[in-house]
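Only one protein chain is missing from this complex, and each of the others stays in its spot.
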Amino acid sequence: TLQHLFKQIFKASLELQEDDNQKALLVSRKKHPENTIIDLKGETLGNGQQRLIMGPCSVESYDQVYAVAKAMKEQGLTLLRGGAFKPRTSPYDFQGLGEEGYQILRQVADELDMVVISEVVSPAHVEMAVKYVDVIQIGARNMHSFELLKEVGNVNKPVLLKRGLSATIDEFIKAAEYIIANGNEQIILCERGIRTYEKATRNTLDISAVPILKQETHLPVVVDVTHSTGRRDLLLPTAKAALAIGADAVMAEVHPDPAVALSDSAQQMDIPTFDKFVKDLREQGLYKG
Amino acid sequence: TLQHLFKQIFKASLELQEDDNQKALLVSRKKHPENTIIDLKGETLGNGQQRLIMGPCSVESYDQVYAVAKAMKEQGLTLLRGGAFKPRTSPYDFQGLGEEGYQILRQVADELDMVVISEVVSPAHVEMAVKYVDVIQIGARNMHSFELLKEVGNVNKPVLLKRGLSATIDEFIKAAEYIIANGNEQIILCERGIRTYEKATRNTLDISAVPILKQETHLPVVVDVTHSTGRRDLLLPTAKAALAIGADAVMAEVHPDPAVALSDSAQQMDIPTFDKFVKDLREQGLYKG
Amino acid sequence: TLQHLFKQIFKASLELQEDDNQKALLVSRKKHPENTIIDLKGETLGNGQQRLIMGPCSVESYDQVYAVAKAMKEQGLTLLRGGAFKPRTSPYDFQGLGEEGYQILRQVADELDMVVISEVVSPAHVEMAVKYVDVIQIGARNMHSFELLKEVGNVNKPVLLKRGLSATIDEFIKAAEYIIANGNEQIILCERGIRTYEKATRNTLDISAVPILKQETHLPVVVDVTHSTGRRDLLLPTAKAALAIGADAVMAEVHPDPAVALSDSAQQMDIPTFDKFVKDLREQGLYKG
Partner (left out) sequence: TLQHLFKQIFKASLELQEDDNQKALLVSRKKHPENTIIDLKGETLGNGQQRLIMGPCSVESYDQVYAVAKAMKEQGLTLLRGGAFKPRTSPYDFQGLGEEGYQILRQVADELDMVVISEVVSPAHVEMAVKYVDVIQIGARNMHSFELLKEVGNVNKPVLLKRGLSATIDEFIKAAEYIIANGNEQIILCERGIRTYEKATRNTLDISAVPILKQETHLPVVVDVTHSTGRRDLLLPTAKAALAIGADAVMAEVHPDPAVALSDSAQQMDIPTFDKFVKDLREQGLYKG
């Protein structure tokens, strides 16, 4: 019975401690029970309406971006993603157009009244980036670059934070806390697959992370089906799963001619495939936008 | 240009070899393009209709099984799972009721006109098990017990084969091949989460495995949401994802009083939660049974 | 201060609980502080002298086994391993010679006064195996086949238990407990690499497991460098690490002509390489046998 008493105390203490930890975090739902809603020129994220975020992996040219953006607008989509700075494993791979890439995205978005989401890879680029982009993306490889997180915490633009290659959900939440602790409350979390032993897919989509992140934090949660799977044939089925489980948006990559893409050619949809992707999600009642 | 030629030949050869490998497998869709459909006393798996497989983790008593089975029947469900032999990490944990557990399942199933799915853990038990069960389950820990796979390959009952704790999709498919190569074509594959570094869930549900297995093989694919997540609060959201991505069935655990369950108390639903689980899936149009 | 008190109680309770768990295990050093020493016809494992266990991956013929065994004897080694029953991912790969393989091993061992270590893959084979082998090996794929563990727990022969493909150290220890709980105290633990995301090696050798297993249990610990790395060029360096960290033995595979081996041709040493392997370990003072 003494032992039993100790076990009771043990459990109570454990819960107390966990409460303490969670209470401290500004991103936690305990601290802020209502959903954070992010308004992207009229498209909201976090209020229950589910969105699609699309665009090419890398910005390659005005024509390339325009072709994709045009197809998106025809489907009523306005959230345009594209990479200007590309973190690549090898220094000899295409590293992106840099500032020119941001300019192309901005120009196309202005012409078609769209929203630009693009990655920033260095604290030194943040000031420049905010002139062009509407949402700053922090990529998976930089989720643990705390100086970059602090820098975007000082900015008055929403931040889309991707989960690190092998970050735990707890580390992911704490990375978001670096941003909010510096004053920026507009944070979007993005599950993009984790690194596991399984090689049939590029990463393993951790679909359970979506409801956990929605429970633990008040932030919108996006699923990037392109980087999770790395396979064009899995984009539609995983998008269905992501919408069904309650993701606030699905992100996927589209390229006018994937075979000649400068990066990730095996995983981008061409425009007819993209059209079918949106149509199928609508027909099954999973995408209502 | 010579180099370019070699690369072309390289790719062609690679595809040839892969074709060869796939062609050889009896479980592959290349060998057998039509879906295998398994008829469980009128409930079919594999023909597009999605099913729910429910029941307690371990069989503990007639009353316990009956309470769950009754609640299932009231919802129109007939596929009853329950463990009579329980593989447990520690030899000192509850190991199941053994043959008595099979007898209880059979008795309840006969009274309520249901189908029994239960695990077999040793080649020596197969002969006894087929007297009681309708579907033989091979658990994750035995996916690589090839002697057991060969044994159930000789039986005229459907086999539900769970993916090993850290089996690749390729190894999982080849484990099924051990069964079909011995003559038994009635195989159901079950994704039940894989072991990764992430500890927020018991395992990581590899949701992408569902469309891959459906593409690569002609076999029905089930998702066990209980063992994937190990968390009661994630059963409903992951079930939605599994149905949306096209699983032939979702498996989950129900216990009349999870707090006193002899195994896995933290992850089983009680009966009111189960009723709500089925109701929610129906209301969202994800479960049509 | 109340909080501080709770934290103290918490820690005390935690330690109490952990103590309980560890105390219960018969394999634990807490239960049995002295090393278990296993005598294999005069070669001991567990008393501080470090051994080499060598032999072909699969038994293919009398001549093949004899060639390897002869080379071993010339180096003064007597612990001969070889697979008669081979668990293979595909049912169409060579599955071993079966009982004939055991017979060949026994014949060669008798002629050269050596010890036979060979795997058993099914509870039904144990009775037959003990007629031929001196040490029963349980392979990685069967570490969780609890019925097989119970069966070898009833036998009066040492058991070499391999760590499962993705077993935690805790699960590995509890698998050994299944054997000892059935009465067999002669258990040798074998670290053979774990499954991770890294593909430069077949598995990732978890070298830290050696001192942990030596601390937590009283059993001898062997490192299988062949299956850990799957690369012939890494056998010697990892063997050095294993001996330096305190493994009781190193296990590695040798084949008279690896290029034509029926299994694992890329990872076995030929006889001149084996001779150099033993010589190098001796010269560096790492192997003193």
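Note that the chains take the letters A, B and C in the order they are written out, and that residue 1 is the start of every chain.
The working rule: contacts are C-beta pairs under 8 Å (C-beta built on N, C-alpha and C of every residue); 3 or more make two chains touch, one makes a residue touch a chain.
What you see is a predicted model; the values in this text were computed from it and never measured.
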**Item:** Residue among C:E99, C:E185, C:D206 or C:D275 that touches the chain left out of view
**Value:** C:D206
**Request:** Could you list which residues of subunit A touch the chain missing from the display?
**Result:** 24, 87-92, 121-125, 141-142, 144-148, 164-166, 170-171, 174, 177-178, 181, 195
**Prompt:** For subunit B, which residues reach the chain that was dropped from this view?
**Reply:** 3, 6-7, 9-10, 12-14, 16-17, 166, 195-197, 199
**Request:** Spell out the interface residues on subunit C facing the chain that's missing from view.
**Result:** 166, 168-170, 194, 196-201, 204-212, 215, 228-229, 233-234, 237-238, 240-246, 284-286
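Going forward, only the chains that are shown with their structure count from here on.
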**Prompt:** Interface overlap for subunit B and subunit C, more than half of numbers shared or less than half: same or different?
**Reply:** same
**Asked** How many angstrom lie between the CA centroids of subunit B and subunit C, rounded to a whole number?
**Response** 32
**Fill in**
Multi-chain contacts in subunit A, i.e. residues touching at least two other chains, fall at 166, 196-197, 199
